[in-house]
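All protein chains but one are shown in place.
So that you can tell them apart, the chains are marked A, B and C in the order they are listed, and the count of residues begins at 1 in each.
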Amino acid sequence: MKRAHAGLAAGLLPVLLAAPPLQRMLEASMTAQMLVQIPLLAIAGMLLGKSLPESAANRIQPWNRGGATGLIVVTFASACWMLPLSLDAAVVSPAADLAKFLTIPLLIGLPLASSWPRMSFVLRGVLLFEALATLFRMGWLYLISPVRLCNSYGLSDQQRLGEWLLMAGTALLLCIAWQLLWGSPKAAAGAAGPPGLRAGRPA
Amino acid sequence: MSALYPQTEALSSRERAVLNLYAISALAVFLLLMLFGLAMRAAQGRWINISPQVFYQLMTAHGAGMVGTVGLASSAIMWFFLRKYVRLSTAMFVANYLLFLLGAVLILAAVFIGGFGGAWTFLYPLPVHTMGIWSINAAAVFMLGYLVIGVGFLLFYLDAMLAVMRVYGNLGRALGWQWLFGGTIDKSHPTTVVASTMVIIVNTLGILGGAVVLVMCLVNAYVPRFPLDALLVKNLIYFFGHVFVNCSIYMAVIGVYELLPRYSGRPWGVSRPFLWAWAASTVMVLIVYPHHLMMDYVMPHWMLVTGQIISYTSGLPVFLVTAYGALTNVYRSGMRWRMPAMLIVLSMFGWAAGIVPAIVDGTIAVNVVMHNTMWVPGHFHFYLLLGVLPMVLAFLYHVAGGSSRSLETAGDRLSLAVYLIAGLAFVGMFLAGGRASEPRRYAVHFAEWLPYDRAASIAAALVIAAMLLFAIRISGALLKAGSGEKGSGEVPAHLPG
Amino acid sequence: MRFLRTSLASVVAAAAGIAALAVATYGFTAFTTETARRVAVSRHPVPVPAVVLENQAGARFSLSALRGKWVIVDFVYTRCQDQCAVLDANFARLETMLARPIAANRLRLLSISFDPGRDTPTALAAYLARFGGRSPGWQIARPVDAADLVRLERVFGITVIADDDGGYTHNSAILVVDPRARLIEILGWRDPERAAREILGKLEG
Partner (left out) sequence: MTMQNDAWVISLVGIGLVALLFIYVIAQAGKIAPDPAGVQKKAYALRRPLFWALIVLGIGVAYGTLRTFPIPKQQGALHPAQTVQVIAHQWSWEITPAPIQAGVPIEFDVTSADVNHGFAIFDAHDRLLTQTQAMPGYTNRLIYTFAQPGTYRVLCLEYCGVAHYGMMDELHVVARKGDRQ
C-alpha cells in the first residue's frame, strides 16, 4: 500500500468507526466491541504508522532498539483495554470513549507497526505466544465466569465472546503452525536478520 | 580420535563455560533430588522418621525438580549437537539457564519456606485447598516458578526455531516431510535436526498449554469466584506435563544418534522409516496424554480409547526405529566399549524396556488395578533412571572425557555396573510394589509393603553412590578441561589426539 | 551504550504503564466496574441528588426528606423473575435483622424501580406485599421524572440494559446512604447477614 493511501485509510477508519450508528452498533455487544471495533482501531494505528515518513521512524529508532519500548507500550495499553471496567467505561462515558479512540490507535496500533519490523524473531515469537495464551485464557475466563464482568453487557454476550476468543486463538495457532511448517522460507525467517549461515555444517 | 571429536563440535571458551554451568548444576541437582528420593523410600520403609508434611514437601521438590532438571540437561544435549548445523545464540541458551535458576529458586522457596506440598502435578484445586498447611501465596510462587522456567525454554526453542528455518526454510523441511511419500532422501540430512525440530514444535505447544493453565490457576487462586473445571485443568496439566517429560527424552536421544555411530564406526543416518517415526511421534506425543486420565470415567470414552491405542503405537518408533536402529548399528561393528558407548547402550535398553510396563499400564483394563500404584513410578523411573539419565551421562562422559582416557578407569566401569544392577533393583521394587497394590505417594506404609521399601532404599543408596562418582568424575574433568585453556580463546576443546 | 536510550525509554514506558494500570484498577484492587465502584465510593462518598419519588401508596417525597436517617437502597423492577426476587428476599431479611434501628427511626429501607413506566404504585404495592415488606420501615418508589432516573442510576452506579424479551439485565447491590445523604458504601447483594453486620457497625461507629 502506498504511504498516502495508508494515511488516508488511517484517518478515515476511526472517523467511520466513530459515526454514531456504527459506533452504537459495535458497542452494543461485547463481542463486537472487543473483536471488531478495538482491532479495527488498532489497525487504523498501524496504517498511521505506515503513512509516517521514514525520517520520523529513524528519529524514534534509537529510543526503540529492537522494538523493546514499543513492545512495552503495546503490552500495557492492551492490558488496560482488556480490563472489563474499561469496556464498561467506554460505553457509559464519552470521555472514556474518546480515550479509546485515541489510545488504541496511538498506543497499540502505531507502536506495533513501528516496532514489529525491528523486533527479533524471538521477541516476535514471545509476543505471539503471549497473544495466543491470552486469547485462550480470556476466552476460558469469560466462558466460566458466573458473574457478569461488564455491567453494560449480559452474561450470554460475555459467554459468546468467550467462545469467539477461543476460536480466534485456535485460528491464530493454526495459521502460525501452518506458516512455520510449510510457509515459504523467505517469509518465515526473512526479515529478522541476515540470511542463515551454513558455517560449520559438515560436508 | 578426531572421528570421535569433530572440529565442528569444538567449544569456544565461552560456550564451554556455559556447558559446564548446565552440566555441573544438573549433576548437583540430580544428586540432591536423588537423596530426597532415598529419604522418601527410607521413610516409607520406617528406617528414618520424617513427618508426612516434610515427606510431601520432599516429594513435590523431587518431582518438580527432576522433571525440570532432566529437561535442562537434555536441552544442553540438543544445543551442543544442533549448533553444528544451525547457528544458535549462546545468549539465549544462557537466558534459559538463568530463568531456570530463577524458577528453581521460586519453586524451592515455595516448597521449603512456604511449605507447599501439592505435588509437581499441582492438580487443581489442591494447591488452593491448602488445609492451612501452606498459603495461597506459596502455591502461587510455586506456579510462578513453573511459568518462569517455561519462558526460559520458550526462548531457547524460539531461537532454535529461527536458526533451523534459516537453514532449512521451514520446519516441515527440517523434519524431512518432503521425503515422507517419495523422493530421494538426502542422506546427509542430520538426525539431530529432525529430532530437535520435533521437540521445538511439540514442546512449544506443551508450554503454551502450561502457560494457559498456570495463569488460570493463578487467577483462581486470588479470585476464587472464577471456579475452574477440575477435569479440564487436569487434561491441560497432563498434556503439558506429558509433553514436557517426553520432549526431555527426545532431546536426550539426539546424543545417542550423534555419538553411537562414532563408537561403533558405522553411520546412522536418516531413512524413510526414521522420518516417518519422528513425524508420527510429533502427532502422537500430543494426543496420547489421556492415558493419564483413564480412571476419570467421565472423560469422553473415545479419548480414553485413543489414549490406549496411541500408547501402543507410540512404542513402535521407540522399539523399531531408535532401539532397533541402535542395535543394528552396534551388531558386529567392532564396537569400542568406552564409557559413553556403554552408557548409550544402557540408555537404549532402559528406554525400550521401560516402555513395556508403561504400555501394559496404558491398557484401560490394567489401569483399573494399577493406576496410582507403585507401578506408575516404576515405569517412569525405569526409562528416566535407566534411559534418559544414562543418555545425559553418556553425553557428559563423552564431552568431559575428551581424547584422554582419564574417564575410562575400572572405577568408572564398576560404578556403571553398580548403577545398572542397583537401578534395575530399584525400579523392580516399584514394579513389584505395584503388583502388590502398593499405592504411590503414601507417606506411611502398611507393614506388608516394608520389604519393597527397604530393598528399594538399599538400591537407591547404591545408585546414588554410583551417581556421586559419575558426578565427581565428570565435573572434575569438565573443570580441568576448562582451566587448561584459560586465555587461549577460541582453541577447540578437543584437540585431535 | 547503544541501548541506553532504549533502556531509558523502556523504563519510562513500563513505569507509565504500571501507573496507568494502577490508576485504572484503583491500585490493582478492581478489574470490573462493580468492584471499582465499591472501592471508589468507600474512598470518596457520593452526594445523593434530591430527586422526587413516588412510593407504593402514591405519595410523593424527595430523597432529601430522608436526610438525618440511614437509608439502605436497592434498585429493582417488579416484573423481574430472578435477580430482584433474590435481592428483595434478602432485603426482607435485612428488614428483620435491622428491626431495632428501624424502630428507633434511625434507618429506612428503600427500593427504587428503574422501570417507572410499568411500575405503577399498584404494582409497587403488590411487589412490596409479596416480600412482606412493612412501610414505613421499607418502602418502594419510582422516580417521577425520567431525567431523575438517569441521574440516580449514574450516582448509584446501576447499569440497566433492555433484554429482547422485555425484561432487563442489570447489576444489583445493597447501597448504603448515610444521614448526610451521601452514598458511602456498596455491599454485595447475595449475603444479607454480612451486609447487616456492616450496616450495624456503621450505625454504631
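Basically, a residue touches a chain if its C-beta (ideal position, glycine included) is under 8 Å from a C-beta of that chain, and two chains touch if they have at least 3 such contacts.
For clarity, every value in this text was computed on a predicted model and none was experimentally measured.
Q: Please work out which displayed chains the absent chain touches and list them by label.
A: B
Q: Any idea which of B:Q178, B:T363 or B:S475 touches the chain not displayed?
A: Looking across B:Q178, B:T363 or B:S475, the contact with the absent chain belongs to B:T363.
Q: Can you work out which residue in B:R14, B:H301, B:R405 or B:K480 touches the chain that's missing from view?
A: B:H301
Q: In the whole complex, what residues of chain B lie against the chain that is missing from view?
A: Touch set of chain B with respect to the missing chain: 52-53, 56, 117-119, 121, 123, 125-126, 129-131, 133, 229-231, 234, 264, 266, 271, 273, 294-298, 301, 304-305, 308-309, 312-313, 316, 319-320, 323-324, 327-328, 330-335, 337, 345, 348-349, 352-353, 356-357, 360-361, 363-366, 368-373, 375, 431-432, 434-437, 439, 441-446, 448.
One rule holds in what follows: only the chains that are shown with their structure count from here on.
Q: Linking chains that touch, what shape results: line, ring, star, complete or other?
A: Its topology is that of a line.
Q: If I count C-beta pairs in contact for every pair of chains, which pair wins?
A: A-B
Q: What residues of chain A sit close enough to touch chain B in their complex?
A: Answer in residue numbers: 121-122, 125-126, 129, 132-133, 136-137, 140-141, 144-147, 173, 177, 179-185, 188-189, 192-193, 195-202.
Q: Which bits of chain A are touching chain C when the two form their complex?
A: Result: residues 62-66, 68-69, 72-73, 75-77, 79-80, 83-86, 88-89, 92, 148-155 of chain A touch chain C.
Q: Mind pulling up the chain C residues that touch chain A in the complex?
A: 2-3, 5-6, 8-10, 13-14, 16-18, 20-21, 24-25, 30-34, 36, 157, 159, 161, 163, 169, 171
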